[in-house]
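Apart from one protein chain that is not included, each protein chain of the complex appears where it belongs.
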Amino acid sequence: MLLLIAEYLGIAAFAASGFYIAVRHRLDLLGIYLSSFLTALGGGILRDLLADRLPYSLTHSLPASTGILVTSLLVWRRMHQHPWESRTLFVFIDALGMVSFAISGALAGLQAGFNIAGVTLLAFTTAVGGGILRDILINKVPYVLHGGFYGIIAIGIGLILWLLHRLGWDHPLLLTLLFITGVAIRMIAYRRSWELPRLYER
Amino acid sequence: MLLLIAEYLGIAAFAASGFYIAVRHRLDLLGIYLSSFLTALGGGILRDLLADRLPYSLTHSLPASTGILVTSLLVWRRMHQHPWESRTLFVFIDALGMVSFAISGALAGLQAGFNIAGVTLLAFTTAVGGGILRDILINKVPYVLHGGFYGIIAIGIGLILWLLHRLGWDHPLLLTLLFITGVAIRMIAYRRSWELPRLYER
Partner (left out) sequence: MLLLIAEYLGIAAFAASGFYIAVRHRLDLLGIYLSSFLTALGGGILRDLLADRLPYSLTHSLPASTGILVTSLLVWRRMHQHPWESRTLFVFIDALGMVSFAISGALAGLQAGFNIAGVTLLAFTTAVGGGILRDILINKVPYVLHGGFYGIIAIGIGLILWLLHRLGWDHPLLLTLLFITGVAIRMIAYRRSWELPRLYER
C-alpha cells in the first residue's frame, strides 16, 4: 500500500523530471510529452520486456497514464509562473519513486525466476531505465553512469531483495523497512554529495 | 488491401530514407544496410516486442526483407546517377508508410488488450520507432521530437482508432477513410510547414 503510493508519487516525479529536461532541450510539445512518458513509464516497460510479459502500464494502469498527463499539465501551468521552488522536495519525491521502482523491479525478477544478476539488473533497469532512455533520446550520456550516488542504491536493493528471498524472509514489513532505508540513504547521499570512485586512465 | 500496399510502399520509402541518412553520415556498406533495415522494419519490431510476440518481419514477410534489399539496390544505382528528383513524391510515399504503420500499430495494441495509452504509444512507436532507432544509432536527437508535424499524426490515429474500437465502429471502410485523412493532413502539414508549439525556458 505504502509502495503503491510511493510508486505513483515516483511516476509523477519522473514525469516532471522528463518535462524539465525536454523543455531545456527545446523539444516541441510532442517531444515534451514523450520525454515525460518515457521517463515515468520507460523503466517499467523495460522491466516487463525483460521479464517477457505485456507492459503493465500499457494494459492495466490507466491511472499511471493519466497521472502523467495530469503532472505534465500541472508542471506546464507552473512554468508560466515560476520554476520549481524546492529542489530538496523534488529530490525527495524522485527518491520515493526510484526506490519503489527498484523494489517492484526486483520482485518482478524474483517472480520470473531470475538469478542474482537478473534480479539486480531488473531492479536497476526499472528504477533508472526510464531516465536512461530519455537521456539516449536527448542524446547525452546518462547521468547515472557518471555521477552521483543514485543507481547504486537500486543495485543494492536488488541484491538485498534477492538475499531476503533466498532466506525466505520476503515479508511485507521487511519490504517497508527496505523502502524507508533506501529513501533515507538517497537523501543523505544527496545532502552530502556522495560520489562513486572513478578509475582514471593512466 | 489498400493498407497492405501502403505498408509496402512505406517500407520502401523508410528504407530509402535510412539509406540517404547513412550515406550522408559516411557509414560503410554494412552501416548503410543496417540503417535502411532499421528505419524500414524497426518500428514493426518494436511494436511486436511491446505486444510480446515474435517480430512479424522476422518470421513471415520475406517480401518485406527483399523489399528492403531491392529498394537499397535501386537507390544505390540512382546514387551513381543523380539524387532523388522529387522531394514531394518522397514525402508522399513516406506519409503513406507512416500512416499505415500507425494504423497497424494501433490495431496490434487493440488486439493485445492495451488501454488508450498503450494503443496510442504503439501507433506512435510503429510509425516513427524505426526512424528514432536510426537517429539514436547515428547519434542525433530524433527529428520527430523537435520539429515538424509528423509524430502527432500517428498519436492522433492511435487515439481515434481506440475510440472507434470502443464505439464498436472499427469497420474496414472507416479504416480506409482514416488512412486517407491521415495522409492528407500530413501532406498539408508538409506544404504549410506546420510546427507544434514549444515552451522555452525562462
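Labels A and B are assigned to the chains in the order they are written; within every chain, residues are numbered from 1.
Here is the rule we use: a residue touches a chain if its C-beta (ideal position, glycine included) is under 8 Å from a C-beta of that chain, and two chains touch if they have at least 3 such contacts.
Note that the structure is a prediction, hence the values are computed from the model and not measured.
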Among B:Ile138, B:Leu159 or B:Met187, the residue in touch with the chain that has been omitted: B:Ile138
Residues of subunit B (touch criterion as defined above) contacting the omitted chain: 23-32, 34-35, 37, 45, 49, 52-55, 57-62, 64-65, 76, 79, 83, 136-139
Residue numbers in subunit A that touch the chain omitted from display: 49-52, 109, 112-118, 121-122, 124, 132, 136, 139-142, 144-147, 151-152, 155, 195-202
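The criterion applied here is as follows: only the chains that are shown with their structure count from here on.
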Centre-of-Cα separation between subunit B and subunit A, whole angstrom: 30
